[in-house]
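Can you keep this structure in mind? I'll have questions shortly.
Removed: one protein chain of the complex. Kept in place: all other protein chains.
Presenting chain A:
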Amino acid sequence: MAIRHYWSMAVAAVGFRLVLVLFGGDLHLASRPEVSTPLTSLRRLAEGYWLKQASMSPYSGSMYHGSPLLLSVLGPLTSKRSGGHHSHIYCSLVFVAVDFIAAMLIRSTGRTLQMARNRSLKSLDLRKSVNNSVNVSAGDTASLIYLWNPWTIITCVGSCTSPIENLMVVIMLHGACSRLAPLAAFGYVMATHLSLYPAILILPVALLLGYGPDTPPTKVFLQKGLSANKIDMSDNGKGTSQKGFGQFSWKPILHFILWVFIWSCYVLLLNSIILNKVGGLQEMFEKTYGFILTVKDLSPNIGVLWYFFAEVFDFFRSFFLIVFNMNIIFMVLPLAIRLKHRPCFLAFVYTAIVAMLKSYPSAGDSALYLGLLGLFANELAEMQFTFFLFFGYIGVSLLSPVMHNLWIWRGTGNANFYFATGLAYTCLQTVLVVETVSSMIKHDRKLRLLTKA
């Protein structure tokens, strides 16, 4: 069931962004800690570009920590122009386009997922029983959520480079879902290059390429196959047709690895050309990945790590750096084992975990996983605590600017006020991740029970 007036709503979202960009004046969103982090701030990018124009390394000084590619693409757009518009208007227009493309890719990914789902349900003869409850077009929902999410909008308007990072992750997922190894590899290499953390998405991408899009667990098919075999023992031909599901094919993965290699060589080559004579790749890795992993900048953001590392005793610092970085990796394997039949959902969970635990989180990261959440609208229809989560997110996004204002601008509150909203936000995300995972597991179990019955 497709959403009516989809196109008008999508166009309205784009129009809304354009109105904000062109006529909103300077909303000072670029300096909000929720929107731009030291990694994604466009103002820092402009500084890096200025340094590069002055034939210095863009990484000299602790201002710029992004990719040299962004520098050469967006840098020329940040230079000051005379006129009434605020300086980053061209970049903002680029980001509007980027957001729209990302939404379209999410939509088509959703359609692929929907088709796969319908196919597998059909083969399980469960179409009626499941579809009776809910059936919305996941792609349309997800892309509309992505387009109309207030956080995506402020990220897009607030001049930071997160929309591009998000687009790369979406490209990767789209490529993997449609089994386009080169595209998936491009998205993977770029996303990893831009913000490092998407590196752990290699597992879901490999599973997507190997198994195909999300399906109910293999066990269900085996069960179905067994019962089918029991029912018509005489008809031997049917049993073999079920074996098509759950087969892992290595060919696309090898393709993918080859393309990852090609793209990363290409990206590194481009970077070294851009950074020629003004610092090298070594400095780039130190200033981007090193900066991400060692949490050097202690300016406040919506996460909790900034305050933690501002307060923690110096001799514990390295220990906690290791613990917090490992914390992301620890969960990769258990999740992959349990959810290997749903790689797309696995990718969503990974993005959510990364958005929660990364060193410089921003609203843009949350915008991405909230958009992807829409892809599983049918499976997660029976999720618990949705009311609590919805209003929790609203509450945090209203309280966080207030607390920041009290602390930084008015001086009537202190850092703990703002940190408390960060803590609450992390808790909310924890609840969201845990609830989505457990309700997805429940959904799979329900499917199994339905096939058994």
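As a convention for this text, a residue touches a chain if its C-beta (ideal position, glycine included) is under 8 Å from a C-beta of that chain, and two chains touch if they have at least 3 such contacts; residues count from 1.
As a convention for this text, contacts and distances are computed from a predicted model.
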Seminar exercise, completed: Complex minus one chain; that chain's UniProt name from "Rab GDP dissociation inhibitor", "AP complex subunit beta", "GPI transamidase component PIG-T" or "DNA-directed RNA polymerase subunit" is "GPI transamidase component PIG-T"
Problem set entry | Residue, one of A:121, A:177 or A:304, that touches the chain absent here | A:304
Exercise. Which one, A:111, A:255 or A:442, makes contact with the chain that was left out?
Worked result: A:442
Seminar exercise, completed: Residue positions on chain A contacting the omitted chain are 31, 43, 46-47, 49-51, 54, 56, 60-63, 296-300, 304-314, 324, 327, 330-331, 334-335, 338, 356-357, 407-409, 411, 414-416, 419, 423, 426-427, 430, 433-434, 437-438, 441-442, 445
